Structure formats: structure tokens, C-alpha cells
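What follows is a single structure, written as C-alpha cells, with notes after it.
Apart from one protein chain that is not included, each protein chain of the complex appears where it belongs.
Take a look at chain A:
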Amino acid sequence: MGDCCCKNREPDVFAYTPSSTQNTVQPEYRQRPTKVDPSLVDQLVLEMLTEAASRVDIDEESPVSLVKLHLIADKEEGWLQMITSMVNVIPIENPFGPTAMSVLLDACPLPSRETVIKITDIFGLSAERAELGEKNVRVDRNICIVLGSLAEKLVGPNSIAMLTERTLDYLYTFLVNQREACLCLFSLITLEKFAHTMENKIVIKNRLEKDDENPLLRLEKLADSEDYTWRQVGFCANWALDNLFMVEGRKLSYEMVDMSDINAILNCQDVSEYLQISPNGLEARCDSYSFESVRCTFQVDDGCWYYEATIVTPGVMQIGWATKNSHFLSDEGFGIGDDLYSISYDGCRELVWYNAKPTSITAVKPWQPGDVLGCLIDLTAREVIFSMNGKRLPTYNEIFDATKYGFFAAASFMAYQQCRFNFGREPFKYAPEDRLYATFNDFGILTDEQKKVMPRRLYLEQLRHSSVKEDSCTLCFDDTACCILEPCGHRGFCSVCTSMLRECPMCRGEILNIKREDI
């Protein structure tokens, strides 16, 4: 399960069933004084963080700490206190830190524009502050995360107001002085989030081009770095140069990358929207707060298959196997391992996930950057076996009750997570020794077109220019309309859409029969 906490946010931020708890807490909040003891807020934030890490059950109620923080943050002053506490106390090593911050920001209504903008003053953001960044990496990393989350939420005039010259100086300084990899990484991600607002994007792009050398061009060379934090910086810089801050004269990565010996990649047509995929299709990263998923291009139907994933970041990812029936409900926190048609291992929480239910693993330690997860599926013996750095975890076979074939390597990522896949192009680090297996790269076939990991914007551009036939289904515009609903007689729907209808989309009439038009 992806983002356990998000799924519990009171109860779902998008759902609108009236909640009775909101009424019961109301009187208490009216009497509460504006200023709360700062140490209490710190403590609540830390409690919230612990609860975030240990909760895996979707049906549990919201943590008490979260409910209390809601009440505090409902006042302008309280909201600022909560932000300050988050920035000060959330430890850098805790893989749930960024998630906890986003859950809190999401669950607490934003205060007035003046208050939001005030935080850039409260933290004294400036180039000078950034120069001292390595003295207090934690606080500055957390500031970057808070700014990024707000910039993402406030796309538009308020995001423009937050990106003052001093804020930009602050973020840009981390990017150019490159002293602390972690700050370089998070300042870059924050700039990307500010760039969701067009005006900011122009301002940031101008700044990047002001110096003799665009710092991103230097940073993207780190994409193959042995140091896993710098490697992330390289990945993000490369992505930003291809997708957001394009440089004149620089060819896009997908036009340059050598794909000659790559025959299986992460499928750019079978991925949730925010996931970022490297130009060679073998590394993926998520910087959004949804639980982003992807499947591989190669389908396995029989025999025994193996691949490896190198962990780049130690947080929550669910990596394993999925069929096409598995849904990517990224906004609800469901991903690989969260339905009947997929199974995954999450080495951060040490859980194997199947049908959204976790099984604890005690044989290995939580994964760290550089660790290698092995994923084996044996369709003859009906077994799925995960291994961490060669150490085998228990064998699973429940998934074969629902499905016998049609599996793909697949993975889901929480915010700020990244990993690299080896589908057999390189020698495996911990190849299975007890049975014969095949690799996707040996058997996969991709056309030149399929090997192109094009920036999303170019792909969308192509889609926009594709024409829609006159007889297209009026619901999906993908297939030909061929069905008439009876008895109401409404038409214009394809057979795929019709099969999903419960009532007529036009008149809400009951569907007693579906007649195919002669086409």
C-alpha cells in the first residue's frame, strides 16, 4: 500500500461524505487560545511521523496527532507554528519525513495569502543563508520540501508571490555551490515545482542561463554517479533539461542515448502520469505525492523469469510483478501489490504486498541505497520469490489463484524515490542458482519507435495532433462507436465503454439490451 497516511487523511480529502467527527471537535477548537506551546507542536509532529511509518492498514482511523495538528493549524499562527516545527524536527534519515510533511500540509487548510508568503521571511531565505546550508542540512532540506509542496499546491499567483528574488537566490545557491548533495537535490526539485507556474518557469530559466554555464548541464553528468545522492541530482537535472528548462543547442536525451542492446524497458505508455523515466528506460523516479506506478514492456506467460532492481533511495517502493488487470490508482495510494493481480516487496517497511495486505519480513534489514532486490517468477512451479542482496525471502503463490499468465515486471514509488532496473542487459549481481531462468532483454523485441523514451510534453503534443475519426465513441474517442442501447435508443458508444456502463450516460435509462450497429 503506497501512502498509508494519505489514504487515511480525514478520511479522504477528495471524498465528501459528511464526517461526524468534525462536529464533535468543533467546540474545543473554538475555545482554544491562538498560541500553542511550541514544544507541544514539535512533539505532535514527531508522533505523527512515527505513526506514519507504522501504519499500513487503510481502515485505521486518522492518528490522534494528526487530528490535533489539524486543530492547531486551523489558526493562522498555528499553521505557521506547524510549518516551523516540521522544518525543525523532522530528521533527514527518516524515509517517511517528506510524506509526513505532505500529509500535514494536505490535511490542513491553507491560511491567507499573506501568511503563506510570510514563511519565506520567517525562514530568512537568501543566498547568504544558503551559503551556510551545510551547517544545518536538515532544516534547509525541510524548508525546500515545504516550499516545493506549497508551490505545487498554489500554482498561480500565490506561487509567483512566494518565489521572491531572495527565495530564488536561496534555492539557486544550493544548485551552484554543489557542496551538499542533498540540498542540491531538493533545491532542484523545489525549483521544478515552482516551474509548474509559467511565470516562475521563465524567471528560473533566465536565472539558469545568466551565468556562463547553466549549472544543470554540469549536474546532469552525475546521472551515473556511484554516490546515490549525486546520482539522483544527475537524474533530476537531466529530466529538467529535457522537460522543463530546455537549453538551445542541447539535443534531447532520447535522441542521444544508445539503445542498441536494450530490448526491454519501462513502458512509457503504461505508466502513471508523474513518474519520471530515464532516457534509456531503465531507471524511474517519483517526486510527486501520489503513488506512481509503471509496468515493463515485456510480458511473461510461461517459464521462469528474473530481474533485479538496484535501490537508489531507501524509502517506500513496491517492486514486483503485475498483470494488465492491476490498476494504477496513484491518487488513492494504490499500486503494485495492492490488488489481486499484483505482488510486490517494499524493503523500506519490510513488507510483501498482495491484494493490499502486507506480510512482514524479518529475515533481512530495511533496504539501503545500493542494495539489490531480485524478483523471480516461475510460472511452471507457480512461485514468486523475492531476494535482497541474494538472500531469499519466503516463496509466494497466492497470486496464481487469480491469474496464470500475462505478468509484467512492475513497481510503485512514493515521493522522492528512485530505483534502477536490470532486465538482463547487464550481468545479474545475484542470479538464481536453483533453477533455469530467462531474461526480458534476451527475448524482448522493441521497434525503434518503442525504444524512444520521449519527454511527456512531446508525447502529449503528438496526441494533440492526432485526429479523431467522425465515428469515434463519444465517451473515450479511442474506438469506433458501434453500440445502441435499448430500450432508450441512445448510440455513439464503443463496445469497451458500453461494457462498463450501468445506465445510459445520456438519459440514465436502464440498459436491457445492447445492439451492435452494422459498421
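List of remarks:
By definition in this document, contacts are C-beta pairs under 8 Å (C-beta built on N, C-alpha and C of every residue); 3 or more make two chains touch, one makes a residue touch a chain; residues count from 1.
The definition used in the following text is that contacts and distances are computed from a predicted model.
Its record in UniProt calls the unshown chain "UBC core domain-containing protein", which is the match among "Anaphase-promoting complex subunit 11", "Glucose-induced degradation protein 4-like", "UBC core domain-containing protein" or "Dynactin subunit 4". Contact with the chain not shown here comes from a single listed residue; of A:T173, A:S293 or A:Q418, that residue is A:S293. Of the options A:R166, A:R179, A:K357 or A:R456, the residue whose C-beta touches the omitted chain is A:R456. From the options A:P38, A:P91, A:G124 or A:G156, the residue with contact to the unseen chain in the full assembly is A:G156.
Shown as candidates are A:N94, A:N177, A:T474 or A:S495; the residue that touches the absent chain is A:T474. When you scan A:L80, A:V176, A:L329 or A:A431 for touch with the missing chain, the hit is A:L329. Listed for chain A, the residues touching the missing chain in the whole complex are 10, 13-16, 18-19, 22-23, 26, 74, 107, 109-113, 153-158, 196, 243-244, 269-274, 288, 293, 324, 327-332, 456-457, 460, 463-464, 466, 468, 472, 474-478, 497, 500-501, 503, 505-506, 508.
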